[in-house]
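First the structure, in the form of structure tokens, and then the observations on it.
Excluded from the complex is one protein chain; the other protein chains are retained at their positions.
And then subunit A:
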Amino acid sequence: MTGERSDDELLRAAGSGDRAAFEEYYRRNAAWLLVRLRRRCGDPELAADVLQETFLAVWRAAASYTGNGQSGGWLWSIATRRLIDAHRRRAARAQTAGEPYEELVQVPSAEEEALAASVGSELAVALDRLSPELRAVLQATVLDGLSVREAAVLLDVPEGTIKSRARRARLQLREALA
């Protein structure tokens, strides 16, 4: 690990056409992005497609990155746009390959319960008590920072439903944490 460059520096270099820097940036960031995308769309193939589209977009737009230590959020915001575009295309083609967010419908494992207990158990328990639909809405709007319209595309439900579920999820969390 000699001459380690930060993600910011790599992006700037990539912005001026440095392919080696871009490859290094890819090696460093593809993994977490892929894992997060997989958690979002429940279809590893789609996640891999979105990963590629995201990094192609990053290459094109690298010069426009002006942040300081915000490259993670920048990358994720590009990825969410690509993910939503992918969902739109899929909806237009009227194909349904797997429920979105189907990962969330799984039964918590023993290890999960143990982990949940170790980190902020109150919030974890409260989150676990939410129905998968409510959690998915909360995740899309709060954690991923999507708009109601984008979340509606991603979760494949009407915008009104997103709004009411978000409201309900917040209410339930507030009660549970009070």
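Simple rule for what comes next: a residue touches a chain if its C-beta (ideal position, glycine included) is under 8 Å from a C-beta of that chain, and two chains touch if they have at least 3 such contacts; residues count from 1.
Just so we're on the same page, contacts and distances are computed from a predicted model.
*Asks:* Unshown chain, UniProt name, "Zf-HC2 domain-containing protein", "Branched-chain amino acid ABC transporter permease", "NADH-quinone oxidoreductase subunit G" or "Glutamine amidotransferase"?
*Replies:* Options "Zf-HC2 domain-containing protein", "Branched-chain amino acid ABC transporter permease", "NADH-quinone oxidoreductase subunit G" or "Glutamine amidotransferase" considered; the missing chain's recorded name is "Zf-HC2 domain-containing protein".
*Asks:* Given the contact definition stated above, which residue among A:Ala61, A:Ala91 or A:Leu171 touches the chain not shown here?
*Replies:* A:Ala61
*Asks:* For subunit A, which residues lie in contact with the unshown chain of the complex?
*Replies:* The missing chain touches subunit A at positions 6-7, 15, 17, 19, 22-23, 26-32, 34-36, 38-39, 44, 47-48, 51-52, 55-56, 59-64, 66, 69-73, 76, 103-104, 108-109, 111-113, 115-116, 119-120, 123-124, 127-128, 135, 139, 143.
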